[in-house]
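Below is the structure I would like to discuss, written out as structure tokens.
One protein chain omitted, others in place.
Showing subunit A:
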Amino acid sequence: MTDLTHDPVTFDIIQNALEAIADEMFVAQRKASMSAIIYEVLDLSSSILAPNGDIAAAGAGIPAFIGVLDKAVKGILKKYPLDQVRPGDMFASNDPYYGGVTHLNDMVLTSPIFDGDRLVGWVANIAHWNDVGGNVPGSMSSEATEIFQEGVRIPAVKIFEEGRPNQAVFDILYVNTRLPDFLKGDLWAGIAGLRIGERRVLELTRKYGVETYLAAVADYMDLGERRALAALKALPPGVYDYEEEQDDGAIHKIRLTISAEKFSVDLTDNPGQKGSNNSSREGSEIALQLAFKTFTDPEGPGNGGCFRPLEVITKPGTIFHVVEPGALGYYSEVEIRLFDLTLRALAHHFPGVVPSGNFASICGTVMGGKHPDTGRHYTIVEPQIGGWGAWQGHDGPSGQFSGFHGETFNCPAEIAEARYGMFVDQVALNPEPGGEGRWRGGKGIEVHYRVRGDGNFLSLGYTRSRMPPWGQGGGRDGSLNYVELRRTDGAVERYAFATNVVVNTGDVIRIMTANGGGFGDPADRPEAEIARDLRNGYLTPERAAEVYGYKA
């Protein structure tokens, strides 16, 4: 085969291969990982990137990680001029101020790919490590005020130099964690993923030639852009404002300026940074990219071209653009608030284009302590599933991961009981009212963990704990996300954000996630559907009478 077969079918074949490679990297890393948050929750992503750092193809378990790795590689390219990037190098960064993007728990690994001495692209991945040191187990603290309290900072350094491991970096990583075995396994799983990706990309460049390969990559991004622009043309141009009150009383504001070529988001007028509830500018971009993608072109490939029409305007020193040394542990709650705010603004100005609000929080929950059987330390780090909003023609789905998570799996109760020092007394749908409408919101969950030992801990970060998921078109708002801790003496404590709450034998941690918002006037819901909800116990007779005016 000749080098310059720039025919469309060859492009298709290379582009399909890029997606397959990104998936293969993802699967390899997932399967080899030690931490449940990686292999079950799939808090990881892998990408193949163009030489300039634009994403060519991404394999991810979670959509919130699709657009992360271009920012990481570009961050690294800021620190290292191209002449310092050598074949066999591998970079590591977890520091959002140096190409790390999200928070210190998320480690980015990336390698340049050289065909001979020609840089043909990058492979990169990012994964959530359970513990990177810092003030608290799990490293994420709702009380942190500076990044120094959140763990070890790895500011875009070479972990391999021209193929030789930089042992100093490995050693530093291994001691800066409460869970060294996990960290070691997760690190090597990431390295394995990159090696496989690099090998596969080189198979492509060698088979089709570097020029054809790079042309196919460029063509693929152009396709992404064409698809996004096509969707944008369907929207009426204009300036659209929206603001929303948060659980803590703060007001978040967004201004969308839409034209046929551009989707511009202005976040200038927002609260100043504080605590660990901040996001880097890049993190805010990711949240907006995700909203833009779900709204414009959910079907298409997730490459850098899709996001070219998106413009983001932020102000340094605000929660959406934190500056050093601000803390970012709970960056994800800031991002998901922004994601949800964008969708809500769209729903407000263009009713029905997106479903009603869902529980819209990561509901990050960390529990741990000494395992009562093995004596080894255990940590559960998990996002929760919750209720989704209804849309025209469909009730909302129940018990699903948030818009930030995707091909993510909850931990089976049988595995949780065997692995962690907790009993799981129930895994059920949330029985609380909320989300009624012509189409009703989906149900959140009510999961009960019973603690098996003394001196264990609980940390969490939930939003939508005071301001519920939003209904649309007369549909009712949903219910709230929170944790209720029932002590053995009968005392009851309720939490949304907390760090290191001590829990003891017999205490029950009740995780409640919100029911999603309804769509349309409850008065329009047909009796048969109300009767079916009653029969299935999704609705109580009292609530049916109150909201639907229904009498059996």
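Quick note on the criterion: a residue touches a chain if its C-beta (ideal position, glycine included) is under 8 Å from a C-beta of that chain, and two chains touch if they have at least 3 such contacts; residues count from 1.
Here, contacts and distances are computed from a predicted model.
Protein name for the hidden chain, per its UniProt entry and selected from "5-oxoprolinase", "Fe-S cluster assembly ATPase SufC", "ABC transporter permease" or "Succinate dehydrogenase": "5-oxoprolinase".
Of the candidate positions A:191, A:366 or A:498, contact with the unshown chain belongs to A:191. The missing chain, though absent from the display, is touched by one residue of A:152, A:313, A:427 or A:501; that residue is A:427. Between the chain not shown and the residues A:71, A:128, A:153 or A:293, the one that touches is A:293. Listed residues A:146, A:261, A:407 or A:546: the one in touch with the omitted chain is A:407.
Of the residues in subunit A, those that touch the hidden partner chain are 1, 8-9, 12-13, 16-17, 20, 24, 27-28, 31-36, 39-40, 62-63, 181-182, 184-185, 188-189, 191-192, 195-196, 223, 226-227, 230, 290, 293-294, 297-299, 302, 343, 354-355, 385, 391, 394, 397-401, 403, 405-410, 412-415, 417-418, 423, 425-429, 445, 448, 535-538.
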